[in-house]
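Missing here is one protein chain; the remaining ones are kept as they sit in the complex.
What follows is subunit A.
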């Protein structure tokens, strides 16, 4: 947890990897996932880098793998997941893997090709058989005579048209969707010198390539004349038809048909044999492929990482630069030593100073991960900046719960989250792919806390499914009131509304021990009482939350060594915020404590007082809260306003002064600064603000100080803060609004559904039967509207309060995450 408060110290290390051991070193680092490599060859394009040949070889292999994988998938088999630890293989193993997979792929290709050609042959045979057996014969005979008699008078002079005209046949099969086009084209091109009959195959055949069933149209074309024949053949060619010899005699056709069937049977046997062999080969692929795939993927990753290294002048070693957490440096050193010792050389890592901002590394566990996620989705923190996540763990669920306060709803949410937390180690839960489920599951600890806090605030609001519970006896006594004021039966019958007066002795016995008194749920002015309470509570929470944010800025300034900002920024900001809105909070609390029920009639209005404070006026009807109030208020306003110019001009003027002083004696300091360069710490504290950098870089940075930019920046910051204080305080009123909406919605749901159901039948039987659907509706609507919808909206508003109102007081979020080079993703 200690590392949660700010990101870990990350150092730039230079790795000297001897050429012989570079590969093993980097592959070991990939297993550990400690460092993020920096690209030292950014200017070199991808194909001009040192290890591009190796990368390409890996890619070649991957291409083969894809082929094998595709074949396995096509055979309807699944690849087993690789088991055990599979380190990146030594480079010489690549040849072995390559050879094995190539051999396997070649074998597979051969068998596949064999099978394919066999299937094509079989398909041809089947088609031929189908065309012959389709029974065009009898149709043809009639068509023939019919066609001939039709044509006879038109074509030739009467008298034996059949003498010199021999009828020829073309038979074949075509895909159904092409058949109409073929038929039309034949007719157009040959102008009736042919008769074509098409018929669909009853039984679909297996497509030789895809193996899917496909129907075919068989056709038989009879034609006159050789020229037409050529044309027909050309046309059938262009439609990629299968054309088969068609014998004229029926007997010969039958004989051919029998022969074909026999052939196809033989062919099927051969095919079966081939397929058995194929499945053997595929079995070998299934064994070999998964580990090889993982290994080659790792190998490729190693080479890609090596491509980011530069070569030393002597060509004896590769130089890599990498970001590494200081805590992991010993582990890094050890890993390098171990993996390079085998080769008899030693790889070295040492820290070097850096000008660039190091990446941010915050280690999380499964509990803190979701909270860190909330912060990171706003922006990854600057290096070593105060991390809002640990505070978010409490404030986020709390602010959510303020808007979602209901014991029942909170309990449901808590139980749901608890179930997820308890089941988190079950593989089925982890493996679920549903995106919505994954979102919920990822935030299970967040939900758990949100539910828990909602139960707590629910008790404070005294609401459980919008019903009040009276755990303790109420602080109000109706009996006392009735006795004291002597309400008669007639009076009670006439008045449906009665007032309890706390000033009458015995009526108000004392405050309820915890939360809102349950008697309020019966009161007509329930809502206005709660509104006043919740509104004030929102403002108090908001001002505290914002002031906390400003105070967190102190740690940033201290850490980055910018003490002037403490005085010139944090102090004025805090004064401004507390002087105006902190005073408002004080007024609220003071009035709660000071004004009793007895003086309620003449209680002063805080709102009027607060307005008057800014106008420097007073209204005679509004009693002051305490003596000398106007003087105090005037002083506070003047003080707060006086802070604005300090905030606006303080930092820029300070920087300018320091800049001038530095420039007057620029040379003297350079030497002792240069000494710092050698120290490993030089890079650590160099992450101040835009204006200031520590260490040897300071002088150069200072030289670039542009006054107008600094002033502009500060002016924006000042305006944003001062206006922000007002608008953000108002923004916290969403706590009130949302909690009001939630309470009212659940109240409506109870009154409109459940209460109607309960009041339906007096007899036990009727009520029992009716209550089942009514309760179902109530339950579904509670979950859908109150839990999911309202929960989402409260979540969003809590998110906004954290991102906008809280984090902009101190958090810049302009960093980037450390993404170490690791095989972890490839292992999966």
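The working rule: a contact is a pair of C-beta atoms (placed from the backbone, for glycine too) under 8 Å apart; a residue touches a chain by one contact, two chains touch by 3 or more; residues count from 1.
Quick note on the criterion: contacts and distances are computed from a predicted model.
As stated in its UniProt record, the chain not included in the shown complex is "V-type proton ATPase subunit", which appears among "Myotubularin related protein 6", "DNA-directed RNA polymerase III subunit RPC3", "Origin recognition complex subunit 4" or "V-type proton ATPase subunit". Interface note: of A:178, A:717 or A:817, the residue touching the hidden chain in the full complex is A:178. Interface note: of A:188, A:207, A:563 or A:663, the residue touching the hidden chain in the full complex is A:188.
Touching the missing chain, out of A:170, A:235, A:349 or A:389, is residue A:235. Residue positions on subunit A in contact with the hidden chain: 45-48, 52, 56, 63, 66, 178, 181, 184-185, 188-189, 231, 234-235, 237-239, in rising order.
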